[in-house]
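What follows is a single structure, and I will ask about it in a moment.
One protein chain is absent from this view; the other protein chains keep their places.
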Amino acid sequence: MIDKETSRAKAVKFLFLGLWLVITVFPLYWIVVTSFKKPGAIFSYPLTYWPEVFSIENYLGLFAKAQFGTYVVNSLIVATVAAVIATFISMLSAYVLARFEFRSKGAILLAFLATQMIPSFIALGPLYLLMTQLKLVDNRFGLILIYIAVCIPFCTVMLRGFFENIPDALEEAAMIDGCSRFGALFRVLVPVLKPGIVAAFIFNFVNCWNELFLSVTLINSDANKTIPTALNGFITSYNIDWGSMSAAAVLTIIPTMVLFAFASRYIVQGLTAGAVKG
Amino acid sequence: MRKSRATAAIGLSVVTGLALSACAGGASDGTVTLQMVESLTNPARTEVLKSLIADFEAENPKITVELISPPTDQADQKITQMLQSGSGVDVLEVRDITVGPFSTNGWLDDMSGELEDWAGWDDLTDNATKYAKGEDGKVYYVPYGFYGLSLFYRTDLVKDAGFDGPPASWEDLLEQASAIQDPSKNQFGYAFRGGTNANSNVVAAIEAYVADDLDTENAFKLKNGDTIFSAPEALDALNTYFDIFAEASPPSSVAWGYPEMVEGFSNGSTAFLLQDPEVIATVEQSEAITAEQWSTAPLLTGPTGKAAQPMATAGWGTAASSEHKAEAAKLIEFLSEDKQATTFAQENSLVPIVKSAAESDFYKTGPWASYVTMNENPDTYLSVTQPRGSSWWTEWIQKSDSEIQQVLIGQLTPEQLLEGWDEYWTEKWKSE
Partner (left out) sequence: MTTTTDEAGRGQQLATPTPPAGPSRTAGGHRRRTFTVRRGFGLLGFLAPAFIFVAIFIYYPMIAGSQMAFRNWNLANLTDTSWVGFGNFLAVFADPAFGKVVLNTVVWVVASIVPQFVIGFGIALWLRRKFRFRGLYQAMIFFPWAISGFLIGILFRWMFNSEFGVINDLLQKVGLIDTPIPWLADPNTAMFAVIVANVWYGVTFFAIMILAALQSVPEDLFEAAALDGAGKARMLFQITIPYIRTTLALTVLLRVIWIFNFPDIIYGMTGGGPANQTHILTTWMIATTQRGDYGRASAIGLIVVAILLVFTAFYLLSMREKKVKA
């Protein structure tokens, strides 16, 4: 290490990082504290920054009143399957879009980008009819199909950016060694690109995990509901059930946090030693 | 590469598995499955509804009811998609503000045929029958209850401020709320509605001021056919009403919608709240104020001592596209019968649709007493119908809410507000 950090630079760095941590975590803290307050104590004034009585009533209620366990399982299945498949498909298309020149390339990219600009309510009517005809209304598989389609464009564009950061020389070397394109992609590029791919997967997962609009429209029964629909159910026109909602939010955040914690290792893992010595 | 193929294979088999499991179900042994969708969803109500449905299924073993409970904010959009696609819904929650558009679009079944011989008609209150049968005798829905305003107030604060009892009129409210207001102690007078649906309370105030000349069948009209907004009394109403905001309400209530108002009252920081009866249950759960500290009073009156109670309602109807209309009618009849209707109304703090319930003790005591008072004095508390079925009603809500906020932040004067509203409704009625 040649560029050592001075202690002042370090102090600035940790001060900044610490400040941002406080800013980021405070709302989380607030949700957690709220979730452990007794339902009636949530709006007591003056505000209390610590529950006077710790109560898990809100959490128990979630599983007693709502089938929260089912929703969690549904969300996990839908988000995981959709994110895995979408990441894989996007990797293929991103690879082509990063590595080859062809006439319609700009148009394809723009067409992918354009999907991010379209308000989903415009598509909702025809989509609902389509899913009705396919008999995929109130069906997790149907939701997965749509989520895959929703994730692909953004994921492709994002992964393409990562591919472009990698020198061509790498896979050319592999191809000279006798790998096919496909082989070069998976044996050489994927390991190098692990951070980008993991990041892409996480974004896909989180987008599916939080998606509300399509899920509400296409899912009917409790057995197939995902978490955001259930969360939104705590907002009624009369009231917001803050206790239940905070408890549900905490439970919702935990899996994504675990995923982040697990995946962040890969995101910062850096290039595999010797991979880009070329 | 081999590894990735394996991954793909696993992925594929998971997907197929899901698809197969999802396709299970669906019987052809003569049983009928009804899809029922609610719109004003809230978890507690859904529980009540589920238990009533279970009773229905026990009585009718050949009918299964699948209740669909979308979050209320997205419910209308979803119901619209279902109705437009013509599939997936048999019984649905129809509200006074959706019945117009839904029936115009041919999405609702006229149930007058199916319900012709229903024995339950005689048990319904006059209001329930009136709303069920509509003007032309078509039955698009049977109400499950009514909403109506009453004044929630803090007995202790009113007493401490030196008043004998709750305010009876809007002027009284201004006086009492101003006396109680003390921002330095985070104590405010009135839980003002400046956010979503701000228009409802503004209109209630105007109607109280013009009550003597009010057309009760269309409470936006005066007896002479002009709009209520054109009456000189309307400006008095607005001046008092906006004074209540300026002198006796939390400044942030410009943005207060339903949840903020209810919280503002149940956490003890405001002394008065004008709301629907469902709030009773919420306030009862409050730990900040005890049962002795609050009660309800009848709706506030205008200078002539009268108030207009706008009736709002919702109920159950059948989709025109339903293939099981007879079974759907059976379910709606069941839900509207004495016992079930009473349970539903009591559990959800609604004004009931059946006569017998109104006579029960439940509706004569505690916070409900003010509703009885209002019912027993129909000449003081006029029961009126607002044009909530108009096709432009939601447009009106948005327009009026936004303009009220403009007045509150000083971009519009009350005079301009009334002038605009008068023009708006005059135009709309002309083009009707």
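Note that the chains take the letters A and B in the order they are written out, and that residue 1 is the start of every chain.
We take it that a contact is a pair of C-beta atoms (placed from the backbone, for glycine too) under 8 Å apart; a residue touches a chain by one contact, two chains touch by 3 or more.
Since the model is a prediction, treat every value here as computed from it, not as a measurement.
Touching the missing chain, out of A:62, A:148, A:174 or A:219, is residue A:148.
Between the chain not shown and the residues B:155, B:216 or B:406, the one that touches is B:406. Against the chain not shown here, chain B presents residues 77, 80, 84, 100-101, 104-106, 183, 186, 188, 194-196, 250-255, 257, 260, 263-264, 267, 269, 391-392, 394-395, 397-398, 401-403, 405-406, 408-409, 411. Where chain A meets the chain that is not shown, the touching residues are 2-3, 5, 13, 16-17, 20-21, 23-25, 27-28, 30-31, 43, 45-47, 89-90, 92-93, 95-97, 100-103, 106, 108, 110-119, 121-127, 130, 145-146, 148-150, 152-154, 156-158, 160-162, 164-169, 172, 175-176, 181, 192, 195-196, 198-199, 202-203, 206, 209-212, 228, 231-232, 235, 240, 242, 245, 249, 252-253, 256-257, 260-261, 264-265, 267-271, 276, 278.
One rule holds for everything that comes next: only the chains that are shown with their structure count from here on.
The part of chain A that touches chain B in the complex is made up of residues 38-41, 43-45, 65-66, 77, 81, 84-85, 88, 121, 124-125, 128-129, 132, 135, 137-142, 144, 182-183, 186-187, 212-213, 216-217, 220-222, 224, 229, 232-241, 244. By the touch criterion given at the top, residues 1, 4, 7-8, 11, 14-15, 18-19, 22-23, 35, 37, 40-43, 47, 66, 68-74, 77-78, 81-82, 84-85, 87-88, 186, 258-259, 262-263, 266-269, 276, 278-279, 282, 285-288 of chain B touch chain A in their complex.
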